[in-house]
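What follows is a single structure, and I will ask about it in a moment.
One protein chain omitted, others in place.
Coming up: chain A.
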Amino acid sequence: MNLLEISKLTLRIGAFEALKGIDLSVRTGEIRALVGESGSGKSMTALSIMKLLPGGARTEGQIRFDGKDLLAASEAEMCRLRGNEIGMVFQEPMTALNPVKTIGEQVAEGIRLHTGATRAVAEEQTRAILDRVGLPAEKFPLSRYPHELSGGQRQRVVIAIACALKPRLLIADEPTTALDVVLQKQILELLQSLVDEERMGLLLISHDLAVVADMAHSITVLRHGEVMDNGETTEILTEQTHPYTRQLAQASMHVPERTPHHLTQTTPDGPLLAIRNLSRTYPGSRKGLFGRDPDFRAVDDVTFDIKPGQSTALVGRSGCGKSTLARMVLALDRPTQGQIHFAGRRIDKLTQNDLRPVRRNMQVVFQDPYSSFNPRHQAERLISEPLYLLDRELSDTERRDRVHRALERVGIPRADKHKYPHEFSGGQRQRLAIARAIITEPKLIVADEPVSALDVSIRAQILDLFADLNDRLGIAYLFITHDLAVARAITDTVMVMSEGKIVERGETEEILRQPRSEAGRALVKASPDLHKALARRIGEQG
């Protein structure tokens, strides 16, 4: 008998049919991946099992856990199962923990609830599980609060909560999507080892085949609430019989076609962007009346050039200082030391007014296309916003022409200019953000994780768009990312950043093939790669 057996599960929320009769099973000790793009119903499946669906949701079909029909179970029975027999890990570690309770209280709470253990016993068990997930007592006493921990450490706490009572089924809903690749690998390895130790069943939800290819025994592919493909991992990925699985796999490995920038090409005008010995220090937080923590150097003596039309990736783990560096390049933050030259002019000391011509030539694309737009403005107004940076005011016809041209370049129909942000899909919104960035015909675009919030197939399309704009318009990029696949796809050169310093630089292909720095090696090793994962699997199976 399977540990978890879902058959013909249908879920309606209002008039919307989120799940259309899906079948899914997890055996004891099995890692089952549930893969699909946003809106495919992955999280709804997980919440259906936990019976934590939003109000107004109606389910039909059957969910059997260890033979017991969960859909028919009472709320009291579910409360006994949740956290005890079935544990769950969520996507967003930054918000998954209660900010006003210590990590010890939060882990011990579930233990005391289900076992009725005394405070002392529960604390002992809490200590043990926190040690187990990699949060040792000397650095992480039970009295720590969530805000004192990083994202990866918080996710370990969430995993400790879910695994404290050694549940028989663990559900992990995109547990690593919000983390950088090195943390992702660590967290996945932790899950794998916990599952192996306790013979748990694991339902691992992800939007990226490459992430699960390494560890899942079997894969179920979901799309629009329907199961597209289902089977053993190696088989599914080598044969790729289902067109949608093939599409997902290809999107995950997608490399846009582009003419690489000729690095040897000499440019008479010198570099477009020249960074010299740039540093940014933040004063340490105050300790008592006189003491202070030592200053924190977020960016430490960084020097580099970007030539016109060159696409450069700045890769590094979260917290390495890459976004601080980007903010200084964009003149949103001032350096403590060093110089920034753009198009031959020193810009780090300019006033806001003098920065206008600079900003016209240097635009930005952010990670989250939704939160970077005013929801009450139409697309036309949103993308024409940077036009105020031009020297003279445009006539209405000129303005409209520019909007049309920008929309056309990013592949959005003109007629959509009257729509509001919420009427666009995630991928289209990122296209709008790019349209907004290119409307002033800039020479440089700084893109801060521009595709990491997007589904794989949309990510592939947006990467194509970036590559195409680089080819056609000769726009130079500074691409900030922790994802090497992105760097490989569209950049000529890579700089690896670690603890505020650039520790390695060179041509993208070369560095990704043979990183020399420790930080570079860690990133390359942790980066999910469908090819490598498959090769390893096939090798193992002979």
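One rule holds in what follows: a residue touches a chain if its C-beta (ideal position, glycine included) is under 8 Å from a C-beta of that chain, and two chains touch if they have at least 3 such contacts; residues count from 1.
Rule of thumb we're sticking to: contacts and distances are computed from a predicted model.
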Undepicted complex member, UniProt protein name, chosen from "Formate dehydrogenase delta subunit", "Peptide/nickel transport system permease protein", "Ferritin-like domain-containing protein" or "Sulfurtransferase complex subunit TusD" = "Peptide/nickel transport system permease protein"
Ask   = Among the options A:Met50, A:Leu149, A:Ile236 or A:Ala249, which residue touches the chain absent from this view?
value = A:Met50
Task = Specify the residue from the set A:Ala96, A:Ala122, A:Ile187 or A:Cys320 that touches the hidden chain.
result = A:Ala96
Key: Sole residue of A:Arg12, A:Arg64 or A:His114 that reaches the chain not shown, by the stated touch rule   = A:His114
Key: Residue ranges of chain A at the interface with the undisplayed chain   = 50, 52, 55, 75-76, 79-84, 87-88, 90, 92, 95-101, 106, 109-110, 113-114, 145, 147, 158, 161-162, 285-286, 288-289
